[in-house]
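With one protein chain held back, the other chains of the complex are shown just where they sit.
Right, chain A next:
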Amino acid sequence: MLMKGPETITFERETGNYHTPCPISRVARSHQKIEDSFSLVVGTKTCGYFLQNAPGVMIFAEPRHAMAELEEGDTSAQLNDHGELKRLRPQTVGDRDPSVIIWIGTCTTEIIKMDLEGMAPRMETEVGIPIVVARANGPDYASTQGEDTVLAAMAHRCPEHSGVDEWNRPARLRLEGSPNPPEETNPPLVLSGSLPSMVASQPSSESKRQSVRVAGWLPARRYTDLPSLGAGVYACGVNPFLSRTATTLMRRRKCRLIGAPFPIGPDGTRAWIEKICSVFGIRPRGLREREDAVWEGLKDYLGSVRGKSVFSMGDNLLEVSPARSPIRCEMIVYEVGIPYMDKRYQAAESALSQETSRDMCIPMPRVVEKPDNHDQIQRMRESQPDLAITGMANANPLEARGIDTKWSIEFTFAPIHGFANARDVLQPVTRSLRRSNVGNLGRYG
């Protein structure tokens, strides 16, 4: 089923009445990655209830986060914020001895204008532990953007890159200055995005294969191992929701940002490395072959999904990249909802999506920013997609109406980066389609 469609992306914007997890849910994610950190969410019972229900069983595994629950005396300023936070600190941290405490600001701290950024430096000198402030609140951000605010705050804490800006020196000097073989001389490259170690090794090893050395990750596994940043350091994001972090790296830390598609799916991984290589003047080797081999290995999946249609409701900013892979598999994507689209940060990704849809002769889906779930469900009623990628609030009701669904949150947890995880990008998309006959018990199913 091939169609001819518009070749440029159309962006639309709706009311912003959609379901998405509060950005504080990403706290769980970032503190899992930074092993010596401790997060304190300064908010209300609502935040606590959400945190307790959203990360599910993780809360029972001695979490490295806690809630400072604001009481009536706090919101009416009868109690002193600084004093209260200081009073809680010993109980909060217990015997954990963290290298960094992350204060997560919420809607309430915004409304009552609690000056967390102002209090943190003073508290830091009093308690002797670095305190990083991230305002991951619902009025401003959606789900994964919580991680963006934490990493942007972290970027300020990275040590200054002391090395000379070798890359900018004339080539002759560079060769004289370093005895290393040329492939070791790419300037320091820092990748941003908190991926589980297993997954982080994927983009790292892919770049190593092309002789691109990765100097560090933001965040590192330990706060004390944060990479050094500064003029002459190149930075590249691995996730589409890290635009604040990218901005901070460029403007405040003077890094050079490599705008590339994200290493999600085999096509994305290839384009990501190609872009990095082109910036460093390295000729990539064997990438096309590698990508083809991965697609070849996915043949069994591709057959079952060709020609099927997908509707992505949008709640985590990862929507564009995982929509590109289905297009590459000759699936039709009706709509890509997305909470927020940074057209500059995602420019290369959008371009790759357009290129993909042109190559596959499949019309480019419309991208709906700040979608309206009610209207989306009406549109779904008309278009009857084979699969809806959506949050848990809509999944069971849509299944009950005969539309196969996939939880969007899975994309934020599943390993989807790099060539080796290509199968995992398609697995969430295809699983529902592959099981669609399982639960179907005839007309009573």
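In the analysis below, a residue touches a chain if its C-beta (ideal position, glycine included) is under 8 Å from a C-beta of that chain, and two chains touch if they have at least 3 such contacts; residues count from 1.
The rule is short, and it goes like this: contacts and distances are computed from a predicted model.
Unshown chain, UniProt name, "Light-independent protochlorophyllide reductase subunit B", "Interferon 2B1", "2-oxoisovalerate dehydrogenase subunit alpha" or "Proteasome subunit beta"?
Per the UniProt record, the undisplayed chain of the complex is "Light-independent protochlorophyllide reductase subunit B".
For the chain left out of this view, which of A:35, A:124, A:140 or A:342 touches it?
Going through A:35, A:124, A:140 or A:342 one by one, A:140 is the residue touching the chain not shown.
Which is it among A:54, A:190 or A:260 that touches the chain not included here?
A:54
Need a quick check: the contact residues on chain A for the chain that isn't drawn.
Contact residues on chain A toward the absent chain are 16-17, 19-25, 42, 44-46, 48-50, 52-54, 59-60, 63, 66-72, 74-75, 79, 84-85, 87-88, 91-92, 107-108, 110-112, 137-143, 374, 377, 391-397, 400.
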